[in-house]
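Complex shown without one protein chain; remaining protein chains in place.
Up next, chain A:
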Amino acid sequence: MEKTEKDFIKLTSDPLILQDIVDLVKDDQAGAISTFCGTTHKTVVRLEYESYIPMAEKEISSIITDVRSKWELTKVAVHHRLGIVPVGETSVIIAVSSVHRNESLKAVEWLINTLKEKVPIWKKEIYYDGSSWKENTKSKCC
């Protein structure tokens, strides 16, 4: 059960608050906390995210297992927002703690890149005159 106390996965329609997620990965043993926030930029009216939620949770859990095999990490949190995300708000936050900074810095970059390739979450961009589903460049494909 140790794993469930050290890994935090959430897909939610609520706003993401960086400090709350940093607090999840704080640990007396960890001298470093590294974070990544993905934010909606201003070329769109809003974004709408949807997910195959149970599989997305399973994939995130699997990439956390992978990242832990690459670097020695203390705690890992991956929170992704779903539904409508207005411009300027945060769509994803990743926070990782480790004893020294090198591991958590590398892990955060690897986690966001891998999440964007593999996790079944989709983003629809809504413009003033229409909408389109986006595709991440390295998105896992046939």
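Just a few scattered comments:
Note that a contact is a pair of C-beta atoms (placed from the backbone, for glycine too) under 8 Å apart; a residue touches a chain by one contact, two chains touch by 3 or more; residues count from 1.
One rule holds for everything that comes next: contacts and distances are computed from a predicted model.
Within the choices "Molybdopterin synthase sulfur carrier subunit", "GPI-anchor transamidase component GPAA1", "Ubiquitin-fold modifier-conjugating enzyme 1" or "YIP4-like protein", the name that UniProt assigns to the complex's undisplayed chain is "Molybdopterin synthase sulfur carrier subunit". The missing chain, though absent from the display, is touched by one residue of A:Lys26, A:Lys58 or A:Arg101; that residue is A:Lys58.
Across A:Ile9, A:Ile112 or A:Ile126, the residue that sits in touch with the chain not pictured is A:Ile112.
Interface with the hidden chain, as seen from chain A, comprises residues 38, 49-52, 54-56, 58, 80, 91-92, 112, 115-124, 133-136, 139-142.
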